[in-house]
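Here the complex is missing one protein chain, while the rest keep their positions.
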Amino acid sequence: MPVAAPPVPFIDFGNTAWVLISTALVLFMTIPALALFYGGLVRRKNILSVMMQCFISMAVISLIWVAFGYSLAFGPGHGALAGIIGGFDWAFLKNVGMEPSPYYISQSTARIPHIAFMIFQMMFAVITPALIIGAFAERIKFSAFLVFTVLWSVLIYSPIAHMVWSADGIFFKMGALDFAGGTVVHINAGFAALAAAIIIGKRKSKKAAPPHNLVYTAIGAAMLWFGWFGFNAGSALAADGLAASAFLATHIATAAAAVMWGLLDWLLHKKPTMLGVATGAVAGLVAITPAAGFVDIMGAMAIGFSVSVVCYFFVVVIKPFFGYDDALDAFGVHGIGGLWGALLTGVFATPVIQSAYKGLLYGNPNQLKVQALVSLTSIVITFFGSLILLKLIDMVMGLRVTEKDEAIGLDVSSHNERAYTLVE
Amino acid sequence: MPVAAPPVPFIDFGNTAWVLISTALVLFMTIPALALFYGGLVRRKNILSVMMQCFISMAVISLIWVAFGYSLAFGPGHGALAGIIGGFDWAFLKNVGMEPSPYYISQSTARIPHIAFMIFQMMFAVITPALIIGAFAERIKFSAFLVFTVLWSVLIYSPIAHMVWSADGIFFKMGALDFAGGTVVHINAGFAALAAAIIIGKRKSKKAAPPHNLVYTAIGAAMLWFGWFGFNAGSALAADGLAASAFLATHIATAAAAVMWGLLDWLLHKKPTMLGVATGAVAGLVAITPAAGFVDIMGAMAIGFSVSVVCYFFVVVIKPFFGYDDALDAFGVHGIGGLWGALLTGVFATPVIQSAYKGLLYGNPNQLKVQALVSLTSIVITFFGSLILLKLIDMVMGLRVTEKDEAIGLDVSSHNERAYTLVE
Amino acid sequence: MPVAAPPVPFIDFGNTAWVLISTALVLFMTIPALALFYGGLVRRKNILSVMMQCFISMAVISLIWVAFGYSLAFGPGHGALAGIIGGFDWAFLKNVGMEPSPYYISQSTARIPHIAFMIFQMMFAVITPALIIGAFAERIKFSAFLVFTVLWSVLIYSPIAHMVWSADGIFFKMGALDFAGGTVVHINAGFAALAAAIIIGKRKSKKAAPPHNLVYTAIGAAMLWFGWFGFNAGSALAADGLAASAFLATHIATAAAAVMWGLLDWLLHKKPTMLGVATGAVAGLVAITPAAGFVDIMGAMAIGFSVSVVCYFFVVVIKPFFGYDDALDAFGVHGIGGLWGALLTGVFATPVIQSAYKGLLYGNPNQLKVQALVSLTSIVITFFGSLILLKLIDMVMGLRVTEKDEAIGLDVSSHNERAYTLVE
Amino acid sequence: MKMIIAIIQPHRLEEVKEALYEADVNLMTVSEVLGHGRQLGVTEIYRGVKESGNLLRKIRLEIAVNDNFLDPTIKAIVKGAKTGELGDGKIFVYDLKDCIRIRTEERGSVAIG
Amino acid sequence: MKMIIAIIQPHRLEEVKEALYEADVNLMTVSEVLGHGRQLGVTEIYRGVKESGNLLRKIRLEIAVNDNFLDPTIKAIVKGAKTGELGDGKIFVYDLKDCIRIRTEERGSVAIG
Partner (left out) sequence: MKMIIAIIQPHRLEEVKEALYEADVNLMTVSEVLGHGRQLGVTEIYRGVKESGNLLRKIRLEIAVNDNFLDPTIKAIVKGAKTGELGDGKIFVYDLKDCIRIRTEERGSVAIG
């Protein structure tokens, strides 16, 4: 009696369409969304420098990713390092082609091309270091920024992505849950940002300058919200019920966090602010990222409402108390929000969404322990790794522009340009 | 002889990909598109207040929608009210999950997840009250706005959506055609906007101020055009020929309306204007909304060319004549354009697109009667409903900011913020 | 013994979803992306005129396309002209409906609706003349612009599209490779732009004005990058491995070109500029367009890195040397970049991507010859065709606004509008 | 001939212009400036940080008048701008040596109006 | 020492600057202002509403000169700005009591140029 042959994976057009458009959406998150979100917050004389950093990250990290970044992160590892970093087997996309991707989630056979997975992940590799820009905005030297971003991507991003997402990865094997990058992207970038704010030091200007264009910031936040559907729901790697569920969880957590930040502003400073609601939305997006494919709407609401409280506290109270100059709150929002989301994933993951995964609330306290352990280990790696890296760069080439160049503004002093003319 | 089992509905990845991206596109229509379109038209000191209203609508209505708004609109109704409003059976998404959606159009089996339909509809529920912002811009109290938007969504939007789109709905049973929301969205918001403009009264400033940034308005209009493909073609709930046809009809009507408004400006005021072309495009998008899945390109052109004439007349002649201060022409464009589109759907619906539906021109004058009856009933409900609601809110908490706060501008007086800095 | 019936083409929802969203993305490229990219580069007093030209092109060309433009370009040709231009068989979309498209690439049966192909191509027909705007910006008469755009679309765009892309087309039959419009779109628009810059003459102002808002330009560039995935990967007409490959090649070439332009700025003018990186990205997008579905990442990198060198040279050295006023470098970037891409497609096309096509590097020097021949012929057609057309329009109605209107700025003098207010 | 510079609240501009028209003063030059006066400026808060720069948005009017128009003009500005609250603004007066209407090349008093 | 304030049409700025350079006047301060003069301002229409504010975009030049440069400067401005149409602008002249070059702390006439 013949045994049925195992079903053969094939490229599904619907899933591929979904992952390709999601990839475009994640590109959109870095440029123009993040560039606008951050760019609106800085002073007029520095907006182009921030946008430039976003653009050049997109260009440079993409090239590195196909050269060997992807291989290091997702490629097969070797020997003792297999759990920590991949090898060079897939360097320059050797063996990464149009065949069904070895990475997938729910469908065993209706897959996407391997290159689609690779380029989707590329956009994550780009946006992660770009988030750090918020910490050292308005004072970093462009050349130092470039060196830092490239080295950080190779030395810190690729290993952490490997540990969490590769089938070989040590965190993956421990059962860590990170649907779309709470640890890999947000904790990672956020604690690197803290290191960066500490190492580079405060901006020189005597007082905090107000954001030069909150319209840009609001547009940027809206575009991040839009693009994040690709980030989170695209991480289902298929256009199925799980994708729809991740889409929904993302949206609800974001809505809850936006409302909560608005309420806190209202309670504590008498009026709700647009910047607050936009910041809350981003905090919600950050926190739901690891949980998007594991929680239902109750979990999403709990994560959304709570993350704004936590991040608000860090941004408005802790930061001024310690006095580090995390210029655009990359640490306060991404670091703290990512950590919060990673932990709560271990609480609210429900078997209703993916039957294999459940958190504390559904009788599996161990998941929370794993989440805590993995988050803390990642924090240690990224924080100290970034600290050392930045210190070295500072010693070799200097991290900061001169005081005069900072005063003049980076647009003119680093890029020979001005964003706006003054007369017609 | 065994009878073939009825085909079992399943989740199709292509259709799901299409509805998910369409959902993201409709989010994009509210933020940033509508926020920019409206925000550019107000004075500099009020742009953040308009954007804030768009953002907070997105956040708050989304939460209400999953809590019970969706259930009221699309859930099963009970008893005598079944034709008017759904019950609470689907509150907090009980029974709304990853299984095939009970709502679909052409394919009987290749469906999308129920939650995908729910969240697609959520974005409609969000943008509808957001459109009303145009009527009371630059003078409404933020708290009153919030109360109004929430109550209006529950008391007016959900019932009208139920009546028109639910299988139980009385208008649906009468055979009313509303492909993507001519009645539910545009007539509904537009006539509520008229009520709002009347109740809240005119802005204090002695003369009309020019739009503070027409670039934002133009970008907003372009983004609305882009997002509207999700709105209209996504309403096919599948990526099929009907979706392509709705996409095409949407585009052609919009193109025609944009050209026509430009021509009217040219004829009547000597020069074609960017604001006119953008306004015409939006009018075209509005008018084709109910018709998108029922008309061919001839119908789309007829609707597009004519709607600009009608809306132009209302915006440029009727409004100044009656003197209500529909600040950003929410009534003139959405109310009138939506009504015009709803009526013409009854004229131009052709069996070539969906064989079951035809209008006056194809031998079915009854369709036009149904369209007229349903439109008028909806107008009565939304206009008087909104009037009463606003009057009550005005009595309880006041609708308007103080004269001084209005003069200072809502950005600072309601939100403690300014959009732009003045020196570097 | 029964012979298997040939497989019957059917509408695939995944592929249709992909082409519809790609269509929306290409619309997004013209408005708002190109409108912002160009609009930021002009002086404050002319931004609305540039945006208006983009908007009205979208509206007018779309109407012409369904009327007969599509039929002329892609419809069956007749008699001796069959290789040059289509007939009117498909005018007003006669016989163009929901049935599977006769145009497709890899899948023989999983197709998209014919109208989906038609409207996807419509967006190409719109953006091509819109690119030319860069050449005559800040001085063209709006009415002359309109006449030119319409006539150019019919007399030059449709024939060239037919020759290159229709199964009847003479260039197509010669085996010319043009995946997404290197020749049809970029060479075509770019050399028309050169003709336009020459015929209309220089702007009056004594010195080059700096771009009035580089933030807009940067956003525009980012949005072009985003939308171009629809342009290039959508041209696979399916969401398959080829689409993913075209997506990847597009992205890598763009990244390489952005980096290279930045480097050239750094080397030659001491500092890398945001405008340079944005310009490089666009040059990369242009050059990879014809090659996207034929080259692997090595080819994409080669094209990307080299095109910036070539375009830089044209923009920074050749243009000032000859002194034509290609205001926003439509020729320097699109004409030259498109030509470079078309030629290199003949070098780097590799059978690994599509087995039927290979270039010089893979043993087929003939492909390069075909590319050169077709490019040159197209250049001759579009350059002299546009020259004659513009000259005629100039004689009949005048191409330029008066010197005073130019000085006042086109926003007020041609459109009765200003983009920005000066006080609150 | 005198030159009057008035710094007023932006939201009083319409009232001031109206009062000036009533006083038959129709010519002026307007710009937006930041003023640092006695008015306290804490009305802006960004992520919890109060904007303590207290440079507040103001409108600057520049009005050249013949001497007999000086007092009516000042009165009109005060009438339009005064609310009695901190921040109402100030008026400065200079001597004007000359005034030239570019169009006609007229000079002096006659060119002012 | 005199201070010259000129309000001109924005699109004449290049010509005025050129005329000033020819007259050897190279130092100036420029800003964008809104002018209300005799020129009628109806050139803007938004959704059918005519912008009747007639505050028109103008350029304001501020030029400090020594007395012997006063007339040449005025002549140059007039040369560059004059078209003979309403809206050409005005020139105002004040006495300047002092002038300090911050870089060198020079004062008076010598600091002007």
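List of remarks:
We call the chains A, B, C, D and E, going by the order they appear; numbering starts again at 1 in every chain.
Here is the rule we go by: a residue touches a chain if its C-beta (ideal position, glycine included) is under 8 Å from a C-beta of that chain, and two chains touch if they have at least 3 such contacts.
None of these values were measured; they are calculated from a predicted model.
Within the whole complex, touches from the chain that is not shown fall on A, B, C, D, E. Considering D:25, D:65, D:81 or D:111, the position touching the chain not shown turns out to be D:81 (whole complex).
When the full complex is taken into account, the listed residue touching the unshown chain is D:91, out of D:27, D:49 or D:91. What chain B contributes to its contact with the hidden chain is residues 422-424. Contacts to the hidden chain, counted on chain A, fall at residues 45, 205-207, 404, 407-409, 412-413, 416-418, 422-423. Listed by residue number, the positions of chain D touching the unshown chain are 2, 5-8, 31-38, 55, 58, 60, 74, 77-78, 81-95.
Note that in this section only the chains that are shown with their structure count from here on.
Shared contact partners of chain D and chain E, listed by label, are A, B, C. Interface comparison, C-D versus C-E: the higher count of C-beta contacts falls to C-E.
Residue numbering shows that chain B and chain C use the same positions for less than half of their mutual interface. Greatest Cα centroid separation from chain B: this falls to E. In this assembly, the C-alpha centroid of chain A lies 52 Å from the C-alpha centroid of chain E.
Chain B and chain D have centres, each the mean of its CA atoms, that are 45 Å apart. Under the contact definition stated at the top, the residues of chain E that touch 2 or more other chains are 10, 31-34, 44-46, 55, 57. Among the residues of chain C, those in touch with two or more other chains are 12-15, 17-18, 21, 45, 409, 416-418, 422-424.
Contact topology of the protein chains: fully connected, every pair of chains touching.
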